[in-house]
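Removed from the display is one protein chain of the complex; every other protein chain stays in position.
In this document, chain identifiers A and B correspond to the written order of the chains, with residue numbering beginning at 1 in each.
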Amino acid sequence: MTFPLQDLLTILPELIVIGTACLILALDPILEATKKDVLAWLTLGALAMCIGLTSSQMTGRVSAFSGMVVIDAYAAFWKLLLYIVTGLTVLLSLAYLKAERLSIGEYYGFILLALAGMMVMVSGADLLTIYLGTELMSLSLYVMAGLKRTEARSLEASAKYFVLGAFSSGVLLYGISLLFGLAGSTGLSAIAAAITAHGTGDPLLSLALVLLAVGFGFKMAVVPFHMWTPDVYQGAPTSVTAFMAVASKAASFGAFLRVFVEGLGAASADWSVLFTVVCLATLALGNLVAIVQTNIKRMLAYSSIAHAGYALIGVVVAGGHSGEGASTGFASVLLYIAIYSFMTLGAFALVGMLRKEGQESDQIEDYAGLAKREPLAAFFMLVFLVSLAGIPPTAGFIGKFYIFMAAVNGGMTWLAIVAVIFAAISAFYYLRIVMVMYMREAEGSIATHSRLETSPALSLVLACALAGVVLLGLFPNGLWSLASQAAPLLK
Amino acid sequence: MAVPLSYYLILSGFVFLTGVVGVLIRRNIIVILLSVELMLNATNINFVAFSEYFHNVAGQVFVFFALTVAAAEVAVGLAIIIALHRAHSSIYIDDLNLLKR
């Protein structure tokens, strides 16, 4: 069996990522414990190469491996986003692993393997490749969630994630098998052709649709498939949580859109109703439950659920339309997830590095008086929270603005009203943290107060996240034109 | 072809539901893992049946991939279970209750 060289060149970024992952796994045992940082720099180097390669793949649409993989601006958009957030995660991990006294070289290998899975997910044009990508990502994440092998919470998070994740991929796979039965192929274009030819009235198709929705819904953490999120986000090491909340969600949205638009686009009348309900439930539950959380990682977990809800608005709107309206809707989803990535990553980076007595201080109470102890950290957190709440001129506002605008433009004003109300409610729990940071005095002795463990790597992460949040708020056009170039390629 | 397609589908549905119920009611993570494997095997029945029906080999190819993924999943799963057993001295799912509020 031979692959044309051209095909291999097409997936060169994936090959580089996997190759580097293998190299790291091989180097890890022979490196001294103090020199594991080299692996992180190796990872960053690989990412830099990939950024260069993928940037050159922004135009056109190239299929490889008999249509299993497709490289287009849509895939490139997600890949570039994934490189950036992975790079930031690696930098954050440099600081975080040191603070946690974990010297685990294979960690970076797993990050790269997960990234490879995500890349396959977003550029897969066949359910087989997308499934394989999903599994590669998930398997790596299961392991990463349980990385603190000595800590019961971390392992518990890992086990829960694993059990539920395996369960949901079973559901996903069953849906795929039904679709294969309906279309005689797992290629997205073949599925689309079959649905166009035979109509959408088959109950088996509806069942397949629902099973796929459950499978992807789990990965995207939308209600009611979100249950694992708070537990796993809380228990996993924070750098991994950040990676899950940002990269895995982005990749899942990327694959989800590709499957439901390219493959199941003809049935969009069915699935857009489905996702309207899911979207409303997600918005309501995510925002309301976040109000009563006392652990900041859990709060951010519910916040990330709620943000998936906002992004789904764009999906719902686009599903109900064709042509211009649809591509604006999808573009707003792409934009939203990209912006969400920066602010969430920034918030988690701070949460991971605010520590007391060698432990993460993840209770909201621990943030009392932070503005006095760590004015700069409190200010960064303020910006991220303000952006998460969608207050202008931060990027969070731009994201919501485009999503709501798409909804109103698409004639779904009522959905925009509901979302705007929930966005108003969300201010309550984001600003509660601001209030605790700025308007409450810390209790107890100074030694028990949480402080930011600074390092150059962390500063770089925070600076990048802040720059993303502020610059994308002030100059959203570059990102928007990227997103609107990428979106119409979904057909 | 002696056996109609629908028989396979019913069998696979049955196996799949058995797996789902197993995940829902069993406490031991290893048994849950086995139940997930049942779900995956139900899928494989579907793929093979459809593959035969359509005379399309793609379904059987998918089965190979699914089997490989299942094997990888078991490997990772068992590793997690071992680590969990060391930390908790238990592999019962309802002993996992540290992560709440």
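FYI, a contact is a pair of C-beta atoms (placed from the backbone, for glycine too) under 8 Å apart; a residue touches a chain by one contact, two chains touch by 3 or more.
Just so it is clear, contacts and distances are computed from a predicted model.
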Record-based protein name (UniProt) of the chain missing from this complex, from "Dihydroxyacetone kinase subunit L", "NADH-quinone oxidoreductase, membrane subunit L", "Arginine N-succinyltransferase" or "ABC transporter permease": "NADH-quinone oxidoreductase, membrane subunit L"
Which residue of A:131, A:167, A:216 or A:310 touches the chain not shown here: A:167
Candidate in contact with the missing chain, chosen from A:60, A:203 or A:358: A:203
Absent-chain contact - pick from A:189, A:409 or A:454: A:409
Omitted-chain contact residue, chosen from B:3, B:17, B:30 or B:82: B:17
Chain not shown, touching residues in chain B: 5, 14, 17-18, 20-27, 53-54, 93-94, 96-97, 100
Chain A residues touching the omitted chain (full complex): 160, 163-164, 167-168, 171, 181-184, 194, 197-207, 209-211, 213-214, 217-218, 223-225, 227-228, 230-231, 269-270, 273-274, 277-278, 284-285, 288-293, 324, 328, 375, 386, 391-393, 397-398, 401, 404-405, 408-409, 413, 416-417, 420-421, 423-425, 427-428, 431-432, 435, 438-441, 474-477, 480-481, 484
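Here is the rule we go by: only the chains that are shown with their structure count from here on.
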For chain A paired with chain B, centre-to-centre distance based on mean C-alpha positions, whole Å: 26
Sites on chain B touched by chain A in the complex: 9, 12, 16, 19-20, 23, 29, 32-33, 36, 39-40, 42-44, 46-47, 49-50, 53-54, 56, 58-59, 61-62, 65-66, 69, 72-73, 76-77, 79-81, 83-84, 87-88, 93, 96, 98-101
Footprint of chain B on chain A - complex, ascending: 128, 131-132, 135, 139, 142-143, 146, 149-153, 155-160, 162-163, 166-167, 169-171, 173-174, 176-178, 180-181, 184-186, 230-231, 234-235, 293-295, 298
